[in-house]
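Subset of chains shown; positions unchanged.
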Amino acid sequence: MRETLAALEAGEIGVEEAESRLAGYATTDAGRFDAARERRRGIPEAILAEGKTPAEVAALATTALETTGRALVTRADEATAAAVASAVGDGDPDATVDRDDRTGSVVARAGDFEPPSLDAAVAVVAAGTADAPVAGEAAVVAREIGAAVDRVDDVGVANLDRILDQVDRIREADVVVVAAGREGALPTVVAGLVDAPVIALPVSTGYGVGGEGVAALQGALQSCSVLTTVNVDAGFVAGAQAGLIARAVDAVRAE
Amino acid sequence: MRETLAALEAGEIGVEEAESRLAGYATTDAGRFDAARERRRGIPEAILAEGKTPAEVAALATTALETTGRALVTRADEATAAAVASAVGDGDPDATVDRDDRTGSVVARAGDFEPPSLDAAVAVVAAGTADAPVAGEAAVVAREIGAAVDRVDDVGVANLDRILDQVDRIREADVVVVAAGREGALPTVVAGLVDAPVIALPVSTGYGVGGEGVAALQGALQSCSVLTTVNVDAGFVAGAQAGLIARAVDAVRAE
Amino acid sequence: MRETLAALEAGEIGVEEAESRLAGYATTDAGRFDAARERRRGIPEAILAEGKTPAEVAALATTALETTGRALVTRADEATAAAVASAVGDGDPDATVDRDDRTGSVVARAGDFEPPSLDAAVAVVAAGTADAPVAGEAAVVAREIGAAVDRVDDVGVANLDRILDQVDRIREADVVVVAAGREGALPTVVAGLVDAPVIALPVSTGYGVGGEGVAALQGALQSCSVLTTVNVDAGFVAGAQAGLIARAVDAVRAE
Amino acid sequence: MRETLAALEAGEIGVEEAESRLAGYATTDAGRFDAARERRRGIPEAILAEGKTPAEVAALATTALETTGRALVTRADEATAAAVASAVGDGDPDATVDRDDRTGSVVARAGDFEPPSLDAAVAVVAAGTADAPVAGEAAVVAREIGAAVDRVDDVGVANLDRILDQVDRIREADVVVVAAGREGALPTVVAGLVDAPVIALPVSTGYGVGGEGVAALQGALQSCSVLTTVNVDAGFVAGAQAGLIARAVDAVRAE
């Protein structure tokens, strides 16, 4: 700020220019949108396809691509994925569009988008097959932020040996996301087995009282192990937070 | 019934006697209180001491002793236990009164009360020290019904090896009660490790959302393992149900 | 373990063989998946048809059949039942597929599958016609585990004599499942009339506050009789727990 | 109204007098407080003693006595009852003050208060001893409205014969109040046994999920029998509604 004022005093810039620069300064000081911020954080712009038409999703994805170089569409059916691919291709022939069939996630990247690559690993652990799509959302986001992601599936606590068999593998990660529905015991068990920070990702399975992920979320909040949680089915948030932790670790590695 | 009617027809009994006997019959047929039932089921009369004065508890215990030969007082402090011992001793010098200091349970038995002994075992498993008093209630009830009770404490899932170390021991039981508060993951884990029926006993630990045992109860209702549950802190019910299963097993053993 | 180590010390086996044996030991010790366990417990693999296509259900049923010799599909419509029958027949011409029209349950068994038969009886009691399908799920599971199952329908407490008429019949069972929706008073009433363990099975009937089975579940949790409960509509769990109790009784009978 | 207007037109009364009379008329027409109404309905003024000092309760009771000839204090301890008796006696030496020790209800009546007497009967049924005080509140109110009240205690459904033994007696009432806590099955059972209207009175017993009367209230709302309900522990409301029904019956009898 002082620099700008000095320039003005020195007559190097005029009042309008100073006003414009200080507007930028003041607002940066106050938290104003920092165009570089999303780039620094590396979280892709996310679009939930459920409840939107393929055309609406395609339009949103195109805008995201143009402004951030990338778009993440979650829970997209084949028609939506096709609409996105077509719209994105029209705007940028070099753009790439990848769909993960298991999770319905679609990632579109501009031709000149350079995906980040972090020297940090995220393990995404899922209790059962019903938990895989939500876990997949977390994995895609973390990967787009640049983390190395290791998926560990079907390790529900009803057959405890399954998770015990995978402990060494999970221990190699810098941060762990654990997706589970029903009673949601897995995040607690995993957090008791590893040293890295664990993020619980409750999944909306189960019917009756405590169903739709409510028991799993409450189990995470009450866990006798140390862990934090996101809301039910919030795969995007869990993956993004894991990615932010991976970025923190990577930033240090890069020092 | 036919027997009574035949006796009446044969003149062996009069109308009044038949009426009296049939009253008994009809009501037995219809579910009327069967004085022998409590004896057959063997569930002790239970008195919750919390919220009652020592004198009130002592009076209730004395009545239970006189009508059923036995009384179980739960969550009794020392003053209450003393009042019960004194009142019971006044009424029946041969009566015995035992207090379990850890759980605050007091069992009083008439001098001529013959405790049942079943050829069946109940394992009562508790996750942490805070779960022990409620687990203790379950244990006392099951033992009074006559089961051999094995207490397994401090096997919470945050340190999974603790429960793994005790699996063989728990597998020896005919039925298993598992007490846990907080996130209540232990009943699900145990039910995945043993073949016997498992009864979850949620405990009112934990604060915040899902606290006071709510998360633990919902976890039992949503368990991905096969188990049934009782309400939060319902140690008496869990122990009594385990005792009834033990009795069923014993009845067969005794055939 | 000591045996294996002694054999190694004695030179009867080599290091690799010992390592392999101990791996087995350690993991058995730790709860690792015991291939024989499902066979011992006898609980059929269950597939909920609701929300899945006939093709998806058929594929899951085929896999279950191949790995466990049996599959239980619940809430299947006719098209799904037909798809299962066709898929199962393609893989194993000797397989059998039975559909219970009332409950929509489909049981498929491999040609060489030998269904268990236990010397123990389960009574499955239902309050009203709306409770029958869920009760039916419990009955099918208990029967597949090998129990002799007696269905007692339409004995809701609004006409108390209906249940009183059936008390003697219910008393013959080793364990009783009681399905009821709305206010769910029946499990409490039945548990007051029989000596065997009672499992409440709340059903998602009723609208307004406490509807969808919530009042029935809370009624079971608050029951002034001794009983345990499962979640709303959890017919599979109730039947499986009843089957496990029946197996415990049978195991003793078989001694 | 026409009468007053005619009197004004005829010069029999002036404008001010007419204005005054019409104010009365208009407001009566519109629901304005009808001094005779409380007398016609006969519901005593009720004062909840819990959370008030003896002096506060005494002051409120004195005012009620002066304006309505009667006061009903609920849940009063001995000190409060004494304070009421003293204050009432100071104001009106002929007043009477009666305390029901079991329920803690205190009824004070002015010396010239003529208690109503209806030719109609209310049965007040209670499941267990814990339900008696709340049931007692209902009984006192109904009795003060003038109904003949029959108390039927300790007829909980866990021992079904108890209620069956009392059915004939309950059937003699014109209206039935049924107080029950825990799972609250009794109102449903009673409504299935009698022809008269039944009012459920849930009681705040029970701990854990559904405790504090919540399960009992939901059970009443979901009842498969025809009945209406009041809120948990609302003994006053249940008794007053029963009294209003008794009054309706009596009014007809008196025709």
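Every chain is named by a letter (A, B, C and D) in the order it is written, and numbering of its residues begins at 1.
One rule holds for everything that comes next: a residue touches a chain if its C-beta (ideal position, glycine included) is under 8 Å from a C-beta of that chain, and two chains touch if they have at least 3 such contacts.
This one's a predicted model, so the numbers in the text were calculated from it and none came from an experiment.
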item	value
Copy count of the single sequence across the entire complex, 4 present	8
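The working rule: only the chains that are shown with their structure count from here on.
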item	value
Between A-C and C-D, the pair joined by more C-beta contacts	C-D
Rotation in the CA alignment of subunit B with subunit D, degrees, nearest 5	90
Remotest chain, subunit B as reference, centres from CA atoms	A
Whole-Å gap between the CA centroids of subunit B and subunit C	25
Distance from subunit D to subunit C - Cα centre to Cα centre, in angstrom	50
Subunit C residues counted as touching two or more neighbouring chains	30-31, 164, 192-193, 214, 217, 221-223, 231, 234
All pairs of touching chains, each written as two labels joined by a dash	A-B, A-C, B-C, B-D, C-D
Residue ranges of subunit C in contact with subunit A within the complex	27, 30-33, 202, 204, 213-214, 217, 231-234
Residues of subunit C touching subunit D in the complex	127-128, 156-160, 164, 182-185, 188-189, 191-193, 206, 208-211, 214-225
Complex contacts: residues of subunit B adjacent to subunit C	29-31, 37, 40-41, 43, 120, 164, 167-168, 174-175, 192-193, 195-197, 199, 217, 221-223, 226-231, 234, 237-238, 240-241, 244-245, 247-249, 252-253, 255
